[in-house]
Each structure stands twice: as C-alpha cells, then as structure tokens.
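Let's look at chain A:
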Amino acid sequence: MSTFIETLANGIKESGINPQKISITSDIPFRPEDIKYLGVDYFHTNRGRAVAFGTGLKLTNPSLKVIPIIGDLITLGGNHLVHAGRRNMELTVICINSFIYREIAHKSAPETTTKFSAYSTFEEPFNIPHLANSCGAVYTARWTALHTDELAKSITEALQKNGLSVIEVLAPGLNYYQGIDKIESSLLNFYYENSEIKEGIEPRETEIRNDQKIIIGRFTTLERPTYLDTYNAQLTRVLGDKFIPYSGAVAEPKKEGE
Partner candidate 1 sequence: MKPPKDSLKTGTHQLSGSQACVEGAISAGCRFLGMYPIEPAIEISNYFLERAKTLDAVYVQMEDEISALAAVLGASWTGRRSMTVTSGPGLSLMMEHMGLGVMLETPCVIVDVQRVGPGHGIPTAPAQGDIFQSRWGSHGDYEIIGLAPSTVQEIFDFMIKAFNFSEHYRVPVVVLTDGYLVNLKSDVTIPRAEDIKLEPRRYYDGPQEKYLPFKRDEDLIPRLVDIGAGYKFHVTGLTHDERGYPIMNEECQEFNVHPLVRKIRNYAEKIVRFQELATEDAEIIVIAYGSSFSAAKQAQQKAREQGIKTGLLKLDTIWPFAENRVRELSRKAKAFVAVEMNYGQLVYEIQRCSQGNANTIFVTHGEKGVENSDDILNAIIQASRENSKKEGIIEYAPK
Partner candidate 2 sequence: MFEIRFAGYGGQGIIRSGIIVGKAASIYDNKFATMNQSFGPEARGGACSSQLVVAETKVLYPYVTKSDILVAMSQAGYDKFESELKENGILLYDEDLVKPKSDRVNTTFAIPATRFAEELGIKIVANVVMLGFFTAITDVVSPEAMKKAIPDSVPEKAIPLNLKAFEKGYTYGKNLKKPA
C-alpha cells in the first residue's frame, strides 16, 4: 500500500464517515487493491473531468461524500475547479501537484527530469490555494506527501466541511501512487525538508518560489452556503409551495418481473 493511500485511509477513518458513502473520482489510475483497501467507490474519469463528474455524482445523491483527486497540476480541469469553487459545490478536492519546480529542485535534487516533467522548465506554477481561495473554496491547505499526519488531518477536516475544499499535495511523478521510486523519493525528501508550516497565512502569500521555503499548512477555513443550500433557499423563496425541495435524483429501480 502506498503512503498516500494510507494517509487517505486515515483521513477518512478519522472523519467518521462510512467509506461506502464515499466516492473517489479521479483522473489518476488507482490500483484496484487500493480502492478495495479504502472501501470506497472509485471512478477513473477521463482526463481533467474528475471535478465535473463529481459534481454530477454529488448532485444526484447528496448523501455521498465525493473526493475528486486530480493529478498533473490542474491543467485540463482547471476550469472545473474554479467553477466548483464559485458554486461552492460540496467536494473534497485533492490536487496532486506533480509539477516539477525545476528551478527550486535544481538546488539539491540532481535528477529531476521524469517523462512528464521536461515541460515545466520554463513555466511558473499556479499558486493553487490562492487560486482556489479567489474562486470561493471554503477550505484550503497544502502539504507535502510526507506530512502524512497533517495531510490526514486536513482530509478529515475537509470531509467535514460543507462546500468546496482544496488540499494541495506536493508529490512528484505519477508513479508515486504505485510506490515511490528513487528519483521521486529524493525529490519528495527535498520538498519535505524545504518546507515551512505557516498555518492560517493569507493564501496570496503562499506562492512557491525558488528563493524561499515552500509554505505549507492549513491556510483558510470559512463558512459559505453550498450550492444546494443556496439552490433550495432561493427556490423556496421564489416558488413557495410549488417547489419540491431538491434532495437527489436517483432513479427508481426496476422491480421484480418488470
């Protein structure tokens, strides 16, 4: 079992939520064993669509807790994330930031070029917590994958939040999920050692820069009505009795003999 899955499992366990009511939507291919271990439903969505897929899932069955885990920066799916934030869709988004900050890493990690990382050489990354915050997320945090206890705690807190939570996890290459290889572990250690916890800092200040330590921690937590809260309140206000408060869209099952 990879460290991340164990962290996730701990986070879920602490939250007290029945794993059977949790769905993970992700564009990262998890292994069946990991999902079995977590005891959740898992949807390997197409690239970038984990949040949008999760939106459909959550709205259809609001009793579910949905955890979109999105990888490879937030390239394809960035739009879905910011809009989910705006709507305050009740999702616990885990952003795996595998973008290799070459300039930062250059200092100590000698061998950083994995297959996907060659591209990042001349680009600057997003400040994900700041972006999430600017579009309305109710919970933002950033940890490295080695901050297992802190990360698990953040997952627990985020699962208990009503609204869009965004937890950024700094972890190198995608292989991390299949077990860490040598290059990645050296990079991960580098992240770990070069990070500094600053809880509650304004997300604007958490930009990852090569001339300073990586700022990690829980940055914001606030209360805002969720999409469905707003929806039900507004329609009740306007439609009164004619409105059937929305509680889900699960279809009736086929009965015996039908």
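Methods note: contacts are C-beta pairs under 8 Å (C-beta built on N, C-alpha and C of every residue); 3 or more make two chains touch, one makes a residue touch a chain; residues count from 1.
Selection rule, in plain terms: all candidates are chains of the complex that A comes from, given by their letters.
Model, not experiment: these values are computed from the prediction.
*Asks:* Number, please: which of 1 or 2 touches chain A in the complex?
*Replies:* Of the listed options 1 or 2, chain A touches just 1.
*Asks:* Write out the stretch or stretches of chain A touching candidate 1 in their complex.
*Replies:* It is residues 29, 44, 46-48, 75-76, 78, 115-116, 118-119, 123 of chain A that touch candidate 1.
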